[in-house]
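Note that this is a trimmed complex: some chains were dropped, and none of the rest were shifted.
Labels run A and B following the written order; every chain starts at residue 1.
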Amino acid sequence: MEDDSNSLWYEERFTESLRYMCRVDTYIFSHKSRWQKIEILHTKVWGKVLFLDGKIQSAQIDEFIFHEALVHTPMFVHPAPHKVLVIGGGEGADLREILRHNTVDKVVMVDIDGELVDACKKYLPEWSCGAFDDPRVELHIDDGRDWLTRCEDKFDIVIIDLTEPLEGGPSLKLFTREFYELVKSSLTPEGVISVQSGSAAPSHCRFFSSVYKTLRAVFPIVSPYWAYIYTFQMPWGFNLATLTLDPLVDTTTLERRQTERQVTGLRYYSPHLHRAMFTLPVYLQKALTEDGYVIEDNTPYVWEA
Amino acid sequence: MEDDSNSLWYEERFTESLRYMCRVDTYIFSHKSRWQKIEILHTKVWGKVLFLDGKIQSAQIDEFIFHEALVHTPMFVHPAPHKVLVIGGGEGADLREILRHNTVDKVVMVDIDGELVDACKKYLPEWSCGAFDDPRVELHIDDGRDWLTRCEDKFDIVIIDLTEPLEGGPSLKLFTREFYELVKSSLTPEGVISVQSGSAAPSHCRFFSSVYKTLRAVFPIVSPYWAYIYTFQMPWGFNLATLTLDPLVDTTTLERRQTERQVTGLRYYSPHLHRAMFTLPVYLQKALTEDGYVIEDNTPYVWEA
C-alpha cells in the first residue's frame, strides 16, 4: 500500500467477466436519487469521477475529450448556432463547451434528475465552470422526451448526452426512432444534432450501430464519429445528424469559425481533428453496416451490463 | 458466478491505484523465460491473450488493430517495400501483416526470446497464421541491437515492436538515440520505420513523447500517430520516421498501392484512416512538444509500472 493511501477501491463491472478497480482517495457523495444511483469520488489517478448506476460517466482527467467531441463537432458544423438544446448532460460540461461559442444566445438544458444536477453543481464545479449561472442558460428538470413534446421552440443544435439505456432506467425511451422524430421536429432548417452512442470497441459496438441506424431512419444525413475516452477504457461512438448540412466541413472553414467565435482553451477538438474523427476503421464501418437495428419504442435497446 | 465459468481471474496493474481483472477460461501457458515472464491464457471476453511480465501484449479480439497500425502505415508510405526487418514482434503477427504485401521478398525478424517465439508458434497460431513457415521469412533469436551492429544488410522498412523498457528488461537499450542511429544506418535511402511507442492517454504520454523526441534527434522526418487498442484500455502511440518520404501519402496513391499489392482482409487500416491516424488531438500535440526528452544509453527511459 502506498503510504497514505486509503485501501478503498471503486469497482466497475463491464461484464460478468471484466472489471476494473480504481483506488479511491475520497468518497465524496453517494445517493440513490429517484432515477439512479449517484456516486462521486476522488481518485489519485483520474481526479474526481462521477458514476451513475455503477457506470463511469466522466472523470476529471479526460471529461474534456468526451464533452469537446460531443459538443464542438456539431457546433462547428453549423455556420452560426444561436439556440442550443442539451438533453441530459447533468454535469454541466456540455454547457461549458457550448458557451465557448460567442454566437450562442440561449442554451436550454433538460435533465430528468435534479438531484444529480445539484450534486454536480456542488461537488463537480470543475465540470460546469459556472455555466449554470450563465444568463444564457435555462435549466429544466424534466424528462427530455416529455419536455420536447410540449416544446414549441426550435433549436440550431441539439446535444443528446444520456446514460446507457439500462432496464427500467431513465434513458430507455430516448434512444428510439420516435424520440428522434421529436428531436427532428424541434430543429431549425440548418439544425445539427449529436448523440453520445456508446462503446466503439470491437465486438461491443452493436449499440453504436443501432443508434446510427435509428438516426438514419429519421434524418437525411447521419455521420458516425468516434473518440477515445481513456477513463471509459474504450473507443467511444457518437453520431451527428443534420437536416441539410454536410458534416465534413473543410478545415479552413472550421478554423475561420473557431477564430470568429473566439473558441479557445480546447484540449481535444481541433479543426484538423474534425475530419479524422469521422474516419472510422474498417471494423467499425463493417459493424455500422451489418450490425444493429432501428430502435423503436416497442423494441427498445436494453443495455446489458 | 456464471454457471460453468472458472473463478479464475487475470489481474493487470497499470499503477498501484489502477488495475483491471479479466476472467480466465483456460490458463494455457506460464513460463519464466531467460528474459521475461510469459503467460498465455484464454478469456471469454477477449479470446486468447498474451502477457509479458504481467503486461498485456496482445489479445485475439483486437491484436489486428495494433499490428495493422504498426505495419501497414509504414508499408504503404513506401512505394515498393522489398526487404523488411522486424525487431521484436515475437507473436508473428507483424510478419503476417507484412507478408500481405506482394512486393516483399524478404522479412528478417530478430527477437531476443526464443522461448517466447516458440510459445507463440505453439499456442497462438492465430497470430502468425503460418508466417513463420513462409520461405521469405528469416528468424534470428538475438538481441536486436547486437544483431543490427553486426548486420550489413539494408532494409526498406524496419518495424520496431518491443515491450516497454522495464528496469532490467530486454528492451531498455532499444529505445535510445544510439539504437535509432543504428537503425537509421541499416535503411535504404527511401527507408521507413515504425515504432510502437506506448500509451497515448492524457497524463500517461511521456514515454510516447520521449520516443518521438529521440527519433527526432536522429531522423529528418518523424510523424507520431495513434490508434485505439481496446484491450490495452488506452489510446496507443506510434512513431513513423523516414529519411526522405512524406508520411502523409494521399489517399488515392494509398488505394492504388493497396490494390496493386493485393492487400486484402484488413480490419483496421484503410487508406482513408491513414491520414486520420496522424491527426492528433490537442492534448497529444501539446505533450509531444512539451513533455519527454531525448533518451540516450546513459539516460534510459525506465517504465514505471
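One rule holds for everything that comes next: a contact is a pair of C-beta atoms (placed from the backbone, for glycine too) under 8 Å apart; a residue touches a chain by one contact, two chains touch by 3 or more.
Here the structure is a predicted model, which is why all the values come from computation and not from measurement.
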| item | value |
| --- | --- |
| Number of identical chains forming the whole complex, with 2 shown | 4 |
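The criterion applied here is as follows: only the chains that are shown with their structure count from here on.
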| item | value |
| --- | --- |
| Cα-centroid distance, chain A relative to chain B, in whole angstrom | 33 |
| Touching residues on chain B, where the partner in the complex is chain A | 2, 5, 14-23, 43-45, 61-62, 64-65, 201-204, 228, 230, 233-235, 266-270, 272-273, 275-277, 279-283, 286 |
